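As you look at this complex, bear in mind that one protein chain is not there, while each of the others sits in place.
Moving on, here comes chain A:
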Amino acid sequence: MQVNYMDKDESPQIPRRMTRSSASSSASTSNNVLAAKVNSFEPLTIDDLLVGGNATSLNDIISNFPGRSNQILEIVRLLGPLNSPMLPLFVYGGSSTGKTSIILQLFRHLNRPLVYSSCRTCYNQRILFESILNQLLLHRKDASNGYSNAKRCDRPSDFVNFLREALTNVVNNLKEKSRKFSNKMTHGGIGNMIYLVFDNFQLVREWDKSSTVLPLLFNLYDLLKMPEVGLIFISSTSPDTFYSNMGYVEPIPVYFTDYTECDIRQILLKNQVNQKLYSSFLDVALLPLCRITRQIGELSTSLKPLYEKYCEPLTDKGAVPNEDMKRRLFSHFKPHVASSLSETFKVSSLPSAEVETCKEKKWKGNPKRLQQSEEMGDLDFHMSTSAKYLLISAFLASRNPATLDASLFDSKGGSDNRKRKRKPSMKVMEQKESLEEELLMKGPGTFPLERLLAVFQCIVSVADEPSDEEEQNDDGLGIHGGNGGLVSDVLLQLSSLCNANLILKGRSCPIEGSTRYRATISEDLALKVARSLKFPLSKYLYRR
């Protein structure tokens, strides 16, 4: 007998893209929805430990996971036929290589009960223990029991006792059931094995420095001594990264290799409406992206907007591309690839907002070039003037070597700087490039608070004079120009800059005064801020 908990909304249409957790067969039945709904208010049964859903054949699974047939067959072999005991399994491989999906699909195929717990959701040992016990004891949290767990279990020793108790119970149940079934039917029993699956197992290492939980879980097989219990660990790191010299039975490793480019192509091509077009798109786009990442998840998120770009010139998306068209599409598409390589996070904004900004821009009536530059120059969030100065001084302190502060900020600092710049020969340029690279690798430097304040003082005193006059001349608002006042709340401003992540504060005792800071802003942002103050930033930037 099989209970289907299928979704009534699951449509027979072909899913658009195939990714890690998606290997399910798309055919669905909705005849059991009612039963399931009724079932939800009844106590849980052993059947709820099954994965559920339609049984799939092994061949389906293999064809659904390109490049994974070896691993699938290996796991099936290790799991063995019905009711055969097994040694612990250790399934590992990089993220989004199909580990979890394949295990779950196989259990659906084999129709055997399992207790699944992800160590990400169960973020400490207590929750992991309680979650496993809840599942084994067929306990459901709801309002009536105050969302409490079946057992309160904090200590590993308690856990082992409870677990043994619960497991024997379940196994007895299973045995009884299979006896009944074997009378009625010849095939289709769920057997009397129960499997414990631990997903994201690598995270356990971080809990309490893995001193107790990790050995306990690896040792479960020996501790329980129950042949009816199978253990499966799924991890994204290899077994070597776990401390494993503890005298327990070594789990059998199954390694999921990274997908090859060809596999990736096949996976991405799955479930595409216009296979030909997508394939021609992949010809162009996949290679550069694959150099950066081979993770299906990342690839599919970055490919999606690219594909839309690619299809932009097409009116009919169902068209089968010929050579000429491919070439045209490519030339249209080419400039977008490079920019997308560095773009990991794309934010869409609502069309209405977009329109508004467009209007504003049109309204300015500038030619397009100018518009863009203006856009670049605008700082799109508000900072008080003194915070801006402080940010700039932090940026300078992070960028310039401390030894040059004196020469940069004394009265003739600017001219001194210019002298150095005068003759850029080839060699100097090369040197500069390599130094820039080095700077990029090293990142911004750190500085103590005193240096920041000194730079700030210099900058403010330099910048004040012209701006003061300006204000006096321009609008007569500068009576209480607040220039003296700029300095008054500096520490407050600094803390709010730190809060906004524009300046990083190193960790140390604040009373000691030895805290070091680091400006994390990019040069672009610093330039924008400087522009909004009309501050000549480049004059103070030390360039080698």
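What we mean here is this: a residue touches a chain if its C-beta (ideal position, glycine included) is under 8 Å from a C-beta of that chain, and two chains touch if they have at least 3 such contacts; residues count from 1.
What we mean here is this: contacts and distances are computed from a predicted model.
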item: Per UniProt record, name of the chain withheld from view ["Elongator complex protein 6", "ER membrane protein complex subunit 3", "DNA sliding clamp PCNA" or "Origin of replication complex subunit 3"]; value: "Origin of replication complex subunit 3"
item: Candidate in contact with the missing chain, chosen from A:Leu44, A:Leu82, A:Leu404 or A:Val462; value: A:Leu44
item: Sole contact to the chain not displayed, among A:Gln71, A:Ser117 or A:Gln202; value: A:Ser117
item: Per the touch definition above, residue among A:Ala143, A:Met426 or A:Met441 touching the missing chain; value: A:Ala143
item: Contact set of chain A toward the excluded chain (per top definition); value: 5-10, 15-24, 26, 28, 33, 36-37, 39-40, 44, 48, 51-53, 95, 100-101, 104-105, 108, 116-118, 120-124, 126-127, 130-131, 135, 140-143, 147, 149, 271, 297-298, 301, 344-350, 352-353, 380-387, 450, 473-477, 479-482, 485-486, 488-489, 492-493, 495-497, 499-502, 511-514, 520
